[in-house]
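The other protein chains are all here in position, but one chain of the complex has been omitted.
Chain lettering (A and B) follows the sequence in which the chains are written, and residue indices restart at 1 in each chain.
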Amino acid sequence: MNAIRRALDSDLGHSFRHSPVTIVAAFFVVVLFAGAIFAPLIAPYSPFDPATLNLMNGFTPPMEPNAFTGETFWLGTDDQGRDVFSAILYGMRISLFVGFAAVLLALILGVVAGLVAGYVGGWFDTVIMRVADVQLTFPSILVAMLIFGIAKGLTPPDMRDQMAIWVLIVSIGLSDWVQFARVVRGATLVERGKEYVQAARLIGRSPGAIMFRHVLPNVMSPVLVIATIGLALAIIAEATLSFLGVGAPPTQPSLGTLIRIGQGYLFSGEWWILFFPAMTLLVLALSVNLLGDWLREALNPRLR
Amino acid sequence: MTHPILSVRDLVVEIPTRRGVLRPVDRVSFDIARGEVLGVVGESGAGKSMTGTAVIGLIDPPGHIAGGEVVLGGERIDHLPPERMRRIRGKRIGMVFQDPLTSLNPLLRIGDQLTETILTHLGVTEAQARARAVAALEEVGIPAAARRIGSYPHEFSGGMRQRVVIALALAAEPDLVIADEPTTALDVSVQAQIIALLKRLCRERGTAVMLITHDMGVIAEAADRVAVMYAGRLAEIGPVAEVIARPQHPYTRGLMAATPMATAPGARLNQIPGAMPRLDAIPPGCAFHPRCPLAEAQCKTGAPPTVAGCGGRASCWVVAREAGIVAQGAHA
Partner (left out) sequence: MLAFVIRRVFQSVIVLLVVGLVAFSLFRFVGDPVENMLGQERTQADIDRLRAQLGLDQPFPVQYWRFLQNAADGNFGMSYRQGRPVTDLLIERAPATLELAFVSGLFALAGGIVLGIYTAIRKRGWLANFIMTASLIGVSLPTFLIGILLIWIFAVELGWLPSFGRGETVRIGWWTTGFLTESGLKALILPSITLGLYQMTLIMRLVRSEMLEVLRQDYIRFARARGLSERAVNFGHALKNTLVPVITVTGLQLGSIIAFAIITETVFQWPGVGLLFINAVQFVDIPVMAAYLMLISVMFVGINLIVDLLYVAIDPRLRADRAAAAK
């Protein structure tokens, strides 16, 4: 309790309490994350276990008993008789897993590249920053698609569906590292000139130790901001790729895959198959984005 | 004194912030006569610029005039609707800002900026406005004005740019010019020229000047009277020669002791101990008392009374007592 009170009393806590939008966003983030993490406990059905599926339950509208089996589903079922609510919980699990893993990958790559480029400089710096410039010329979603295509080409055809999630993580992660690298490099250049770094160098600490023990903690707050906004972007990127059919496969559907499936029923009146996954994605992306925006304002108003 | 062109009475400017209301200008009163140059001095943050900005009605929200009045040529202008206030700006009150490098729009030719101003305020044709623009540039000493009118600001030096700024401020022949630190950003060698130019042009046209500066040298050279501000309040106001020779307020005395003057070559300069309080921590009573060598008990509690004398006035308990006035918390 004390820790919570202390957190609320800090500057960050102060600006949090005074931003109702942020509080609402944080609430949704907590609820959705919890739903994804505890999906196996919460979900009333196991949507990807063929043994539990009953085709007779197909196309049941929300909150209405099925005409044949009499079963009722909160958010209805899809063509296979899968419970949409359960499918969303499991889909969100995949979306969030891919999002977090991709951001983590981008963060590690970007922070290491940025630190070394900024601290060591020289040709390494030049090469890294040139690559970053060229990559920045292209929208990251396009880069991700391209990497996905290449990776798919490199994996054996019978492994493709199993590997799809990992390929997705690598594609999105590799398409997003530049932001981290640029900010960390800039901050490192500033920190490198400061006295405490020179002092650490004088007492003979190794460059690695200086970079990670001294410089890194000082560049963490912009990294945190970029990571939060990056998470929203990664979730959207994942959903987009899956929607386009170049992401999570139908056997392991993410929110984007569910929307892709649901789009087929837009005209035939089974709106719930599309609507609920789409709303979930919308609320998830918007909430994380709002949190990121708030964090950016609160931590570092100069970072834009 | 004849009818003053500008009369400021008990002006208060307030800025509401998260941590309370700040008062960068607190009950300031002064007059400026037609054609007169009033110098306003004080440290940065003393409220000089804010006073000038309040007079011309350009305080950025959420700051606002919270009390008192501003009278220009007999008409109250502090709460005019924006559109009427706009017509007064440039036409009746001109303003010169500190930094000539940033005062001119870098993407517009100076001729366009001049004609635009002239067309806004004077009912003339485009061609007449052009001719006036050239004349205005000639008057401020821009060589080959007819040709330079098509130049962009970055093609001029700092001093030349400030001349252009002065031409712009005077383009519609206002009655009053507020010059906010007009020479601070310039080379020392150019400063005197710009002050001389401003003074000459205003004398020729009978324009009054409110000359805001932190440089007593500029005041001594150019001003008729001087107002000394401290922490948003008027400490002392009077004829320049009088204030320099016989400063009344302890702050003014300290300021004079800290200013190198031609009158006492080789004399030691004294400095006032401490620093001016921040706006959110102005002490009660007389704002200067924590730094004042003469401070008494009442200075810490009551607002100092204003004492008139020697053509000026000062707001100070000690001066009041020395003048033999038994005051009861009257204020400026």
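Here is the rule we use: contacts are C-beta pairs under 8 Å (C-beta built on N, C-alpha and C of every residue); 3 or more make two chains touch, one makes a residue touch a chain.
All values derive from a computational prediction rather than experimental measurement.
Undergrad: Out of B:72, B:95, B:287 or B:303, which is the one that touches the chain we can't see?
TA: Looking across B:72, B:95, B:287 or B:303, the contact with the absent chain belongs to B:95.
Undergrad: Would you mind spotting which of B:29, B:120, B:184 or B:259 touches the chain that isn't drawn?
TA: In the full complex, the listed residue that touches the missing chain is B:120.
Undergrad: For the full complex, which residue in A:183, A:211, A:239 or A:273 touches the chain that was left out?
TA: If we include the chain that is not displayed, A:239 is the one touching it.
Undergrad: Kindly state which of the options B:169, B:255 or B:299 is in contact with the chain not pictured.
TA: B:169
Undergrad: Of the residues in subunit B, which ones touch the absent chain?
TA: 56, 58, 86-91, 94-95, 97, 99, 102-108, 113, 116-117, 120-121, 152, 154-155, 165, 168-169, 171-172
Undergrad: Touching the absent chain: which residues on subunit A qualify?
TA: 134, 137-139, 141-142, 145-146, 148-150, 152-154, 232, 236, 239-240, 243-246, 259, 263, 266-267, 271, 274, 278, 281-282, 285-286, 289-290, 293, 304
Just so we're on the same page, only the chains that are shown with their structure count from here on.
Undergrad: From the C-alpha centre of subunit A to that of subunit B, how far is it in Å?
TA: 56
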